[in-house]
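Down below is the structure, laid out as structure tokens.
With one protein chain removed, the remaining protein chains of the complex are shown where they sit.
For reference, chains read A, B and C in written order, and residue numbers begin at 1 within each chain.
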Amino acid sequence: MKKLWAGRFTQKTSGMVESFTESISFDRKLWKHDIAGSIAHAKMLSKQRIITQKEANSIIRGLRQIAEEIGKGAFAFSPGLEDIHMNIESALTDRIGPPGKKVHTARSRNDQVALDLRLYLKDAMQDIISLLQRLQKTFVELAEKHQDALMPGYTHLQRAQPVLLGHHLLAYVEMFGRDRERFQDCLKRTDICPLGSCALSGTSLPTDRAYTAKLLGFNSISGNSIDAVSDRDFAVEFLACAAIAMMHLSRLAEELILWSTEEFSFIEISDRFTTGSSIMPQKKNPDVAELMRGKTGRVYGNLMALLTLMKGLPLAYNRDMQEDKLPVFDSAETLTACYRVLEEMMRNVKFNINRLSSTAGKGYSTATDIAEYLVRKGLPFREAHEITGRIVLHCISKDVQLTGLSLPELKSFSPKISEDIIHVLDPAESVKARTSFGGTSPSEVKRQIRHFKKVLK
Amino acid sequence: MKKLWAGRFTQKTSGMVESFTESISFDRKLWKHDIAGSIAHAKMLSKQRIITQKEANSIIRGLRQIAEEIGKGAFAFSPGLEDIHMNIESALTDRIGPPGKKVHTARSRNDQVALDLRLYLKDAMQDIISLLQRLQKTFVELAEKHQDALMPGYTHLQRAQPVLLGHHLLAYVEMFGRDRERFQDCLKRTDICPLGSCALSGTSLPTDRAYTAKLLGFNSISGNSIDAVSDRDFAVEFLACAAIAMMHLSRLAEELILWSTEEFSFIEISDRFTTGSSIMPQKKNPDVAELMRGKTGRVYGNLMALLTLMKGLPLAYNRDMQEDKLPVFDSAETLTACYRVLEEMMRNVKFNINRLSSTAGKGYSTATDIAEYLVRKGLPFREAHEITGRIVLHCISKDVQLTGLSLPELKSFSPKISEDIIHVLDPAESVKARTSFGGTSPSEVKRQIRHFKKVLK
Amino acid sequence: MKKLWAGRFTQKTSGMVESFTESISFDRKLWKHDIAGSIAHAKMLSKQRIITQKEANSIIRGLRQIAEEIGKGAFAFSPGLEDIHMNIESALTDRIGPPGKKVHTARSRNDQVALDLRLYLKDAMQDIISLLQRLQKTFVELAEKHQDALMPGYTHLQRAQPVLLGHHLLAYVEMFGRDRERFQDCLKRTDICPLGSCALSGTSLPTDRAYTAKLLGFNSISGNSIDAVSDRDFAVEFLACAAIAMMHLSRLAEELILWSTEEFSFIEISDRFTTGSSIMPQKKNPDVAELMRGKTGRVYGNLMALLTLMKGLPLAYNRDMQEDKLPVFDSAETLTACYRVLEEMMRNVKFNINRLSSTAGKGYSTATDIAEYLVRKGLPFREAHEITGRIVLHCISKDVQLTGLSLPELKSFSPKISEDIIHVLDPAESVKARTSFGGTSPSEVKRQIRHFKKVLK
Partner (left out) sequence: MKKLWAGRFTQKTSGMVESFTESISFDRKLWKHDIAGSIAHAKMLSKQRIITQKEANSIIRGLRQIAEEIGKGAFAFSPGLEDIHMNIESALTDRIGPPGKKVHTARSRNDQVALDLRLYLKDAMQDIISLLQRLQKTFVELAEKHQDALMPGYTHLQRAQPVLLGHHLLAYVEMFGRDRERFQDCLKRTDICPLGSCALSGTSLPTDRAYTAKLLGFNSISGNSIDAVSDRDFAVEFLACAAIAMMHLSRLAEELILWSTEEFSFIEISDRFTTGSSIMPQKKNPDVAELMRGKTGRVYGNLMALLTLMKGLPLAYNRDMQEDKLPVFDSAETLTACYRVLEEMMRNVKFNINRLSSTAGKGYSTATDIAEYLVRKGLPFREAHEITGRIVLHCISKDVQLTGLSLPELKSFSPKISEDIIHVLDPAESVKARTSFGGTSPSEVKRQIRHFKKVLK
């Protein structure tokens, strides 16, 4: 197939090179964005009288027809035509003749591909942001449903202090909220139209870049044509946001897996969201959570891939940058798929409230309450901590919980201890007392829920 | 040394474990932030009558004295006391007695270290942002100085089109600007006070978290105590911003190295910013640029380190997170050092304007101008491109530049070509014509300079 | 579709979960290995009388038929059947009835997938190793062809000393040789049969694992069933070897790109291995080399993906590990494609010997020879280095090359200098003199070539 740039060449590209350098096998994913870009470009060219109105109409009609064909799966992509841009331009000229040869006026593939990727990412990030918002809502609903349920709070995976299940679930709402913010900030830097920067230096033709940008719904246009075609910051930043977002999912997945163990038995995931074993008939595995955790690898890897690729590249466009697309597509699709399945799965998780509550007070988890009790009675915190440590040690040696000690036994550790300590040892009371802002008391958790319900409307 | 948490333990920590788990060898870097945090905390405790005014004063005096000692290098840090928090608390009690045992009331190391790291990063990012701004100014000055100098613009490291040196330099001003924006956005998410979240669940003591946050200059306070001690997003995001920023430096470094070669000879870096060889007496190497490029590795590695660390951690605090500090410190210091030396070096780079200008028109770099000329004469772009390609091929076979062709020779390729094509072949005219927004024309480059001078005030 | 493990489930898997957890879209690549494994397994089962000879024959016939169908593209893979193992087992039972239900006796998908991946990687690494060997041969041929051609050797991308082009090319033969060795070592650790480890604990059925391993051509069998299903070291190690190998290609690619610039003009890559620009009619870009350099990103990313995935996984098999395949496939295919196209391209590179030779002596590249000359005349090296440095400085100020100095001028720097220095300034003589083992002298380069020709037979 004759290359559209072949004028200066005397030999045909090797077949091996064609298949090594082609990108149509993956950049076809950009077809909608490529066509939208070309339509807007043609409108601008005709508005600026670089082409005629009639030519523009013919181009637009041709492109819409191609879009329809691709949408229906009726379009034959050709690797010999390298990429999505050349595939579409070539098809256009096939269909409409001479005017097709004018669509590439005052642009280059360098600015065109930057445009397509930005359009793609704008869509992808908007999707992700709204999936994150739905996920936040789901978690707020779960938190509200379980706002009074006690559970053991952990540090170092050791039971630390009783908390409310709702409080724990809201921690993820915070994370998803930061993820949304980060994607939103990245979106600002993605929402800039590079089209019209051409190969790297702009054009001598009388274009109106702002007009094209407006047609395509961009917020602004790039200010420096050399930078505009060299820049993949928006893609790297997206991959970094995705990596952080995926890290959050890996933490949640780890908890869901832990909580599904016989040993924890905090939750049961519905049959519909688990799978079995080919050999062990009894198995019911939290596969979705495991895969979500495992997919963290690829999302981190994608970030590293693009950072590596961009390292040390001189300006402006280099062909290395063709390899920017696969990691971007993969992270966007992975994140989207995880959010979709996660939301559905969370609605199908059964929390074993009895188990959660009954373990909340175990493991001396109200020891900090004793220390704070002693502080309220006037002891310096460090002494209170020391005394409580000795009480715990005593419990361990006697193999009883804190509530298993008699008042005289407790008093023997400090004369400051009196009957009112009983309250303090009860995990429900412990939780109720933690009224500091952001703390685990029911009033604070309710405040957080109210806050999110307002914000997430 | 007796651990401050040793109440419940029957055996002493192994010496091997002490040295494995200590962080004082690196977290001592946080001393200023740790002390500032404790002073604010003590003020809040006394305002809330959790401790007396007198105790608070004694604590504050003690902490200030410790700060002075550390500042003078007169403070003996002890690995047996694990970390900066315990070193300072222990020294405080040594110096002021019983009130020292009260400073840790209503807080935990979990929220304390999150606080310290946030304070550190707020400082570091503010430094980085102002260094970036200075760097932008330096590049704008250089661009202004060289705004009329021609140079070959490259794509694929092949000469593509003539551009202005000023235009090329301004591409980096764009990158540095995006870096600033990203750090600024990250700063928003760092500027949130976690103190008072305690171990993970808040406290039963009547604290006023907003007051402490205000004293420390924070913009807001964290909303969920479990999240507040589990969250290192701000640190990962910082490392991601640093990685992208460093990628920009690696690209600039690559260009400085290329341009310093005999082959390019575009610049000469001052003796003061180069070094010699231990064996080859003639060598003068662009070491600073090479090291800058090489340091990209560690900054990428730091990001990967923290992402890996956080993968799959259940809530809330886990000791793994102690390892968050070294990558953060290293990336902050690497970036700062690079910016400082880069700015100075750029002021000591001599651009070989003659060489740059004389090569600007070589390599058929005005071929695109011929194509656009033919478009203005009414040919479809694709045909114009094809014809120009044949002209270039003709030049190659005759081993002449485009300007080496006679008018009849040129006309033989297309009847549309007439005398006015001479203009088009001149790189200076080529550049002048690229007046599209963001293009390389002198007027556009001046506009960019004006824009940045206004913005960078 | 009824899951083969569905006995203990009361609800059907959600469609969303099916598509989230399926791996058939990518692990179908393992079909040959999966079928080979099952055939060997069936033979062993019948040899051990766990199934009858007749059942085994029926299974083997069925599997061969399936293989044929897949080979012809006539097999319908079903995502509802999750993975390649279940797709094939299910098809087998469809085709041959009851005996099909016996093929999974005494194995699990856990050991089966480990087997398949090992078989895949054994093939892939053997391919890579022989491609590397061919590449070495090609480079040795090129080195032999250009063994007398001078070129400037670089450090810091500054001309350092004249070297032979053959010597430079042989540096890559060394790298490819180490790559081969590494893959060979990885192959040792891959060539271990895990089949028969079952889910994690082995089986109570009287299997003969050594027999199966022998049928499949394995060198040995795994020693611990828990480890055998948990272990992906061989895959990570493969990805690490691939990353190092790709790093070598990125260095070569960088050089090919540099050498193709107008500024260096050391090589010309054939039209058949370059591509053009959609906008700039004169462009001929070293795209293959650029893409090779860019693909380094994905190969590094794949390594990071699997390392991340495996971090912190408890024993034994976890579903996360399903995500091990894509990075392995991608790195294997990327490497293979690069090697194929690279070998062909290198045969189509024209070295501009004149340009290489004429620049070899430029840039004071024989300065070290002067210093060594002075050492032979009895000066300490450090003094000789200092004197030569001053000679170079003198040349720079006079803007002449070293050969441009008169003998009296040279003598003025040291009385040790006499007429015989003329020899030393000639790059061809410089090269000839560097006869130390591994040095750049023609005799040494010939020795290296002889060595590799013997070794690479």
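Please note the rule applied: a contact is a pair of C-beta atoms (placed from the backbone, for glycine too) under 8 Å apart; a residue touches a chain by one contact, two chains touch by 3 or more.
It should be emphasised that the depicted structure is a prediction, and the values quoted were computed from it without experimental measurement.
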Contact set of the excluded chain (shown chains only): A, B, C
Residue among A:370, A:433 or A:449 that touches the chain left out of view: A:370
Contacting the left-out chain in the complete assembly, out of C:146, C:293 or C:325: C:293
Omitted-chain contact residue, chosen from B:30, B:121, B:304 or B:335: B:304
Per the touch definition above, residue among C:129, C:337, C:375 or C:428 touching the missing chain: C:375
Where the unshown chain meets chain A, residue by residue: 155-161, 257-258, 260-264, 276-287, 290, 304, 307-308, 311-312, 359, 362-365, 367-368, 370-371, 385-389, 391-392
Interface residues of chain C (partner: the chain not displayed): 4-10, 50, 93, 98-106, 110, 153-157, 160-163, 167-168, 170-171, 173-175, 178, 181-182, 185, 189, 196-205, 207, 209-210, 221-231, 233, 236-237, 240, 243-244, 247, 250-251, 253-255, 258, 293, 296, 300, 303-304, 307-308, 310-319, 368-369, 372, 375-376, 380-383, 385-390, 392-393, 396, 430-431, 433-441, 444, 448, 451
Contact footprint on chain B, counting only the chain that is left out: 3-14, 16-17, 20-21, 82, 85-86, 104, 107-110, 198-199, 270-273, 275-288, 290-291, 293-298, 300-309, 318-323, 326-327, 337, 340-341, 344-345
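As a convention for this text, only the chains that are shown with their structure count from here on.
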Joint neighbours of chain C and chain B, given as chain labels: A
Centre distance in Å when chain A and chain B are each reduced to the mean of their C-alpha atoms: 23
Multi-chain contact residues (two or more partners), chain C: 276-285, 287, 290, 304, 307-308
